[in-house]
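Removed: one protein chain of the complex. Kept in place: all other protein chains.
On to subunit A.
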Amino acid sequence: MSRTFLGMPATAPPGVGHLRGDEPFPAAARRALADPQLRRNLGHATTTIRAKSGAVIAELPDWQQLRDAGSAIKADVMARLPELLERLEAAVTAAGGVVHWAADAAEANRIVTGLVRATGHDRVIKVKSMATQEIGLNEALEAAGIEPVETDLAELIVQLGHDRPSHILVPAIHRNRAEIREIFLRAMPGVDLDLTDDPAALAGAARRYLRHTFLTTPVAVSGANFAVADTGTLAVVESEGNGRMCLTLPETLITVMGIEKVVPTWQDLEVFLQLLPRASTGERMNPYTSMWTGVTPGDGPQAFHLVLLDNGRTAVLADEAGRAALHCIRCSACLNVCPVYERTGGHAYGSVYPGPIGAVLSPQLTGVADNASLPYASSLCGACFDACPVKIDIPSMLVHLRDAAPHPRAESAAMAAAAYTMDHPRLYAAAQRAARLSRLAGPRGRGLPPPLSGWTAGRDLPEPPPQTFRDWWAAR
């Protein structure tokens, strides 16, 4: 890297982490669409969560006012980020924690691996965390001879199935109960062979399997939902109690957090603790939320490390039309209402951030050229904007990113030719006559020849009318 660019906003580096897919969205989506089981699982799950979420949101008379406040707090955070992060660092340090700064995924992985090694242990328990998935921490730990154990039920299903997460909140949403039972029977050590596919029985199996691991692993790694700059308080929102186990039982806790997760004041949590559970799992409140400030003598981990992660976030921040993607609180409401996500599932997006928010966040974190097809993974219907608890205008951002994505030279040549034709009435009339001649070539629905065939691969070519308006006007 040239020294000239030191200190300028930077995108997430390639070769580490999971922000880039192996193939463009249309190719991956086509395969997903051909899987009827996947589509049934997704349709069932997203229908369930939409109904639950809608019901508990309707209970609040001030939902829109909460959204307005959430959106404004996040915009304020983005404008004051340096000051807030420095205050957070001071508060965490004063409370006995240690703060580390990681410019990218590779540095974050290095820091965490080094901290685990320093404890002398070779296994960590993990709370579900998007940030650690984004940076590929599990792979980095394994490469260093450290075993990461995912303790969230859905993450465990993904890990035991050697699978990839496909949803922000419910990474195993693409699996139904019968498939989960099969994975447990195949890969969970010591599992009861009479296990049924009753969800309560499956949850019970995970409880028995992880109990011993919780009680015997002295190092935990977590993410964070919020961090309060004023007080240095971290918050993790969860359901199962695996988070409480990881945040309470070990001697050492390492938390990896994106720099955008900071909020200014303790009072600001009153907004997000109301928005997040209702938009996310459709509950009035999630079963467990843990909050801690540094180290509490005699209670919980006595060593606490906070790793603040950039990994492309400053590049997102630098784009005025795209920076609101950093307002995301990872509720996944936009996934659950998206007609594209509901049909393709999360794997088609390539990145750990799928769905509408992923389609705007991933290309910005990596640079649009590395995720050029994602801004097109949308019908621009706007359901995501309506569902977002912090009012991120995802559709406008998608259009902005489509403009920023690299376009084939043939497309700009065709657009320039069209513009020239429309500027010249005689040419335009001639073009219309030529288009009418194409009616002789056969019925509608056929494709254009290369290099324009890409356009008609997914669209019907409109049938030219037998008489144009100009002809009708002239003959009137």
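Things worth noting here:
Quick note on the criterion: a residue touches a chain if its C-beta (ideal position, glycine included) is under 8 Å from a C-beta of that chain, and two chains touch if they have at least 3 such contacts; residues count from 1.
Just so we're on the same page, contacts and distances are computed from a predicted model.
Missing chain, UniProt protein name: "LUD domain-containing protein", from among "ABC transporter permease", "Putative tricarboxylic transport membrane protein", "LUD domain-containing protein" or "Acyl carrier protein". Between the chain not shown and the residues A:Gln37, A:Gln65, A:Ser453 or A:Gln467, the one that touches is A:Gln65. Although one chain is not drawn, the whole complex shows that of A:Met8, A:Ala143, A:Ala418 or A:Ala457 it is A:Met8 that touches it.
Of the candidate positions A:Val98, A:Ala144, A:Leu273 or A:Ala431, contact with the unshown chain belongs to A:Leu273. Screening A:Ser166, A:Thr255 or A:Thr293 for touch with the missing chain picks out A:Thr293.
Where subunit A meets the chain that is not shown, the touching residues are 6-10, 41, 44-46, 48-49, 52, 61-62, 65-66, 68-69, 72-73, 75-76, 78-82, 85-86, 95, 101-103, 107, 151-154, 157, 169-170, 172-173, 176-177, 180, 199-200, 202-204, 206-207, 210-211, 214-215, 228, 231, 233, 239-242, 244-245, 247-249, 259, 266-267, 269-271, 273-274, 281, 283-293, 296, 298-300, 308, 310, 314-315, 317-318, 320, 323.
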